[in-house]
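== chain A ==
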Amino acid sequence: MPNFIMSYLGSTVTPGEAGNQFWALMYVLIIFAGVSVAVICMNWIERKALAHFQVRLGPMRVGPHGLLQPIADAIKLMIKEDIIPAEADQFVFWIAPMIGLLAAFTVYTVIPFGPSQAVSDMNIGILFMLGVSSLGVLGIVVAGWASNSHYPLIGALRSSAQMVSYEVAMGLAIVSAILMTSMNADGADGTLSMIGIVRAQQAQHVWFLFKFFPLGLIAFAIFAIAMVAETNRAPFDLAEAESELTAGFHTEYSGLRWSLFMLAEYAAMIAVSSIAVTLWLGGWMRPFPNFLHAPAWDFIFSLFPCLTFAGLAAIAFIGTARMPSHSFFKVQRIGLAVFSALLGFIALLLLVIAIAGRSADMSLAARFNEGIGYVYWFVLKVAVFMYLFIWYRATWPRYRFDQLMKIGWKVMLPISLGVLMLTAIVGVLVK
Partner candidate 1 sequence: MPWISPMVEKYKSQYGSGLDAQTYLGQNYFSVDHSLIPNILRLLRDDQQFDYCVDITAVHYPKREKQFDVVWILYSFPRNERVRVKTQIADGASIPSSVSIWPTANWLEREVYDMFGIQFEGHPDLKRILLPDGWKGYPLRKDYGILQQDQEWVQINLGIESGQ
Partner candidate 2 sequence: MSDHNNDSENVVSLSHLDLETPEKPYLDSNELIINMGPQHPATHGVLRVILKLDGEKVLGTECVIGYLHRGVEKIAENRTYTMFNPYVDRMDYVAAVSNGLGYCEAVEKLLNVEAPARAKYIRVILTELNRIASHQLWLGTHALDIGAMTPLFYTFRDREEILKIFEKYCGARLTTHAFRIGGCQYETYAGFEKDVKNFLTFVKPKIDEYEALLTTNRIWLERTKNVGVISGADCIALGVTGPVLRASGVKWDLRKAQPYAAYSEFDFEIPTGENGDTYDRYMVRMIEMRQSLRIIEQAVNGIPEGPIMGKVPKVIKPPVGEIYHSIEAPKGELGYFIVSDGSTQPYRIRVRPPSFVNLQALDIMVRGMLVADVVAVIGTLDIVLGEVDR
């Protein structure tokens, strides 16, 4: 059994590909737990960040600075009664959130957190991702239909029309990124696999964002806008336009079923932004990998994870210090102190690994350090996108439905087609 486990640590191929069922399952569990935790943190961050944008504090009551608020919400949603409307279609009503969740989570099997840190590396990675994310539309359409009332039906129609039309723009933006993967110096073939794409960026020493300067950026911009529309977020949140259609397709849902939809929405957000990171921002590569290549630089960059956690611990510690010493706050002070201690401990651990793993030999610590580095940079880039999502929600008003479709078809589609053709032409000229 031990060598079975150790066998994977050495391999440079993703467990799925190496046929290593045990580690593949392990990765699935890690990713599933990881994404759920990420969704919970995302919930908290969204409420706090949105609040601070709007000159208010956000949840402060449950746990220190509202840290336990997401957990409280989760419990509340589980306890809440699960109402099924009268003549609703029981089976379809029950399966709709499942489809949504299925679509949101199967995308993660393909997302590469590191060269070998992914569930499996399918050679049609991107295509699989597009296919599964188009299944998400079904969940919404069916949910709207099953609730058997006016507003959810209109909400479902609207959001599915929106997702279908932005999927096209998204697909074309992805095609132009894939086109770039085939333009590396040694004439190797392009690839659809996600790890292949990041390898291509590594080989070409450039993030696709900056390749053929304006083209990469435009394709990235198209994808960034399409992904916001794909997940019904911020300026494109027609489905839950509270002011018109009460809450769109999940009006009739309540309790745990409703939280499944929220889980699916946040998971889809994280999935879509991680695809953007993989395609355009060089997945798990640390910034300036070739430009600053000296080992000293490697060491500095490997310190980043520990610095981030140290920073968080410091913030939490200051929070504890500034908390008023009144007896009411005793429990919260202890809670925050424990939290900051935990963060400090993780920072210390990362520091030790970074120092131990400095040598380039294949010792366990070095490989571990490298793995942490990959995952850290990838997650950091995804976090930047998450912050953008919240920022959009705070500042932008909502598009009207016809404007949204107009942009989808008349603006995004032509531009993405144009960028595709230009990339192809420039690619042929350059080679």
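Per the selection procedure, all candidates are chains of the complex that A comes from, given by their letters.
The rule is short, and it goes like this: a contact is a pair of C-beta atoms (placed from the backbone, for glycine too) under 8 Å apart; a residue touches a chain by one contact, two chains touch by 3 or more; residues count from 1.
The structure displayed is predicted, hence computed values, not measured ones.
Student: Spot the contact partner of chain A in this complex among 1 or 2.
Tutor: 2
Student: Going by the contact rule set out above, which residues of chain A touch candidate 2 in the complex?
Tutor: 50, 53-56, 150, 235, 237, 241-244, 246, 393-403
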